[in-house]
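Missing here is one protein chain; the remaining ones are kept as they sit in the complex.
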Amino acid sequence: MDQPLQSASRLPRGYRRQISDSTIQRLFIMPTLVLLILWNVFPLFYSLFLSFTRYSHSGKQPPVWIGTGNFDALLGDPSIWAAFAVTGRYALLSVSLQAVIGFGLALLLRAKFKASGLLTTLILIPMMLSPVIVGMFWRLIFNPLMGIFNYMLGYWDPTTAPVWLKDHALLSIVIVDVWMWSPFVMLLCLSGLKAIPDYIYEAAAIDRASSWRQFWRITLPQVAPLLLLAVLFRTIEALKAFDLVMGLTGGGPGNTTETVSVALYRMVFQGQARTGSASALAYVMLIVIVGVSNVYIWYLNRMKEA
Amino acid sequence: MAEIELRQVAKKFGNLWAVKPMDLTIHDGEFVALLGPSGCGKTTTLRMISGLEAVTAGRVYINGEDVTWLSASQRNIAFVFQFFALYPQMTVRQNIAFPLESQGMKRALINQRVDEVVKILRIEHLLQRKPGALSGGDKQRVALARALVRKPACFLMDEPLGALDAEFREAMRAEIKRLHLAQHATTVYVTHDQVEAMAMGDRIVVMSAAEIQQIGTPAEVYHTPTNLFVANFIGSPGMNLVPGKYADGRVHLPGGSVCTVPPAWQPALAALPSDDVILGFRPEATQVSDTGALRGTVYASDLHGSYTMLHISLERTGRINGNGGDKIVHIRTRRDVAYPLGTEIRFDLDPEMMRFFDPKSEKALSKEARG
Partner (left out) sequence: MATNTIARRSFAETGPRTPVVDSVRVDQVTPGARRGTAVRLILAILIAFLMLIPVIWMAMTAFKSRPDATASPPKVIFTPSLDGFIGLFTNRTQLSAGALAAELKRPDLSFWDRQALARGMRIIGPSKFVQQIQNSLIIALISTLLAVTLGLLSAYAFSRYDIPGKGDWLFFILSTRMLPPVVVTIPIFLMYRAVGLYDTHIGMILLYTVFNLSFSVWLLKGFIDEIPIEYEEAALVDGYSRLQTFRKIVLPQCVTGIAATAVFCLIFAWNEYAFALMLTSERARTAPPAIPANLGVGGIEWHVIAAGSLLFLIPVVIVTFALRRYLLRGVTFGAIRQ
């Protein structure tokens, strides 16, 4: 008799040829990892290399190794320090305001009155818009002649009204950022607030705790972790600020709102195309942000396990 | 401690009655159980006493003072919740000290009181833990400690043992009762478990469908239920309620059984508008006998070790018909006799323990006073 094919008749009936688990694992994960490595890891190494060179991508010469030259130059460059200062001030101011206003909004909206779901959704909208577009139309709003910002604050005479984008440029960006992202903080705090069951507050009422005491001993400790999460996340984003700044002020007037990202952009795509120095600066920035991000991710993981 | 009085207290949610107007007086030092199935209004009643629920009508008095429109914090009561309601971010010690701190008591006195209470409930070893790290029974002990530490006028408990495992419930039951006795505390205790209510209550308020069905001591609600609901709800299993027809001093039951009605009951039965009547008897009020007046077939039997509970189908068909058309009664028999399924069986009822009910009004009939 013929020797039948192993795969066909020796196997129990109903058994189908299956792809092995390990093949599936590889198949499902490889493309992702390959893409991520090509687009993230490789550029990072390339960037690292460039940061030790003198190079201009608009010129004809190849990169020239200069060791730590770029980094030394950066350390001694006041405009770079200024950019970090601007970024730091912006992050501090913006995130603090977002935290306070966001938390306040959450406290306001937690009572279950009828339209609170709809109101919450409406407040979400600013967060979902493209930051550069937002920056664009806030330019109009801040405009001393045509904009409604001054109008609504009561400064109807253009000659005495503050010129936001000139005299208070950084503050203007902070205002827009707070407008966009306080709802985000609010959402996180709200979810923390809603996680406190009513009967806890009933118990506190029976225990004769004043509203302040209830807030301080019960509400705040429950919400604090989420508030911290929001603050961390917004801090990372504030340090990276680019889109909104470009849309609203373009980094100006002059250098007054030049965050590190904007400085980088200018270094590479405007003027002398100092690609080498830019890579060095990019790396410094990267280390700072990755540092803060890792704190965020670690904290996020800890909260998910709790 | 305190006397609680409810006068025509009622609660509506929209157009739905949650608690129909009721009167209730709870005496100083009494342990009163509010008993009933889910949705009967017992928890709402408790919450109205506490101020966690505003009344729709009526007035609430604690120690003679009208507290109807005082908030919960102004009423000097303690409330124990089913889900413990311990403050999650505070340690056990802080949880217990919380009510005293809220009143601005001095630290030394607070510590003293906390130590006292903690000793009574035997949770000294848990003081530094957070609620999340405690078992259900321990959590409830902490909740009790927090209630106790305030020396309130009364204790209100909303199914405090409902969230605990069965093995802890009996032990905690005894503890709560002991606490009540030691503190001479007026306690109002909500539960859906009639075993609990019977075990712990000085008086039981049986509620159903937003109304009080009966108020009485455990013995009263057990032996003399005032309506069908109470008869069925109290006891495990509840009272056997068999519909029958009354004629000439006898009640004819399904399946041909005939039960002789004691003379004391006959006037009440004769006075019924029709000849329909419901006979009630508890499982232990029966005696198996070859010459028993009632007969039926064994449908199922539960061995409880010290006794056996038989499920008897009164329809004498010889077969077991499982359509629910049979009238099944429970009788308690000795543990050492076996009754295989399908056996025909005859039993007598204890005439002292017979009860009768009017099927239409669902109320219990009362004997005429003798002599």
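The chains carry the letters A and B, assigned in the order they are written, with residues numbered from 1 in each.
What we mean here is this: contacts are C-beta pairs under 8 Å (C-beta built on N, C-alpha and C of every residue); 3 or more make two chains touch, one makes a residue touch a chain.
Bear in mind the structure is a predicted one, so any value in this text is a computation, not a measurement.
> Which candidate, A:44, A:82 or A:224, sits in contact with the chain we can't see?
The missing chain is touched by A:44.
> Tell me where the left-out chain touches subunit B, residue by residue.
Contact residues on subunit B toward the absent chain are 12-15, 51-57, 66, 68-73.
> In the complete complex, the non-displayed chain touches which residues of subunit A?
Subunit A touches the chain not shown through residues 14-16, 18-19, 21, 24-25, 27-29, 31-33, 35-36, 38-40, 42-44, 46-47, 50, 57, 105, 108-109, 111, 113, 115-116, 119, 121-138, 140-141, 145-148, 151-152, 156, 158, 179, 183-184, 187-188, 191, 202, 205, 226, 229, 233, 236, 239-240, 242-243, 246-247, 261, 264-265, 268-269, 275, 278-279, 282-283, 285-286, 289-290, 293-294, 296-297, 300, 303-304.
One rule holds for everything that comes next: only the chains that are shown with their structure count from here on.
> How many angstrom lie between the CA centroids of subunit A and subunit B, rounded to a whole number?
58
> Quick one: which bits of subunit B touch subunit A in the complex? Just the residue numbers, please.
Those in contact with subunit A are residues 50, 52, 71-73, 77-79, 81, 83, 85-90, 98-99, 102-103, 146, 150.
> Which residues of subunit A touch subunit B in the complex?
Within the complex, subunit A touches subunit B at residues 197, 199-200, 202-210, 213, 217-218, 221-222.
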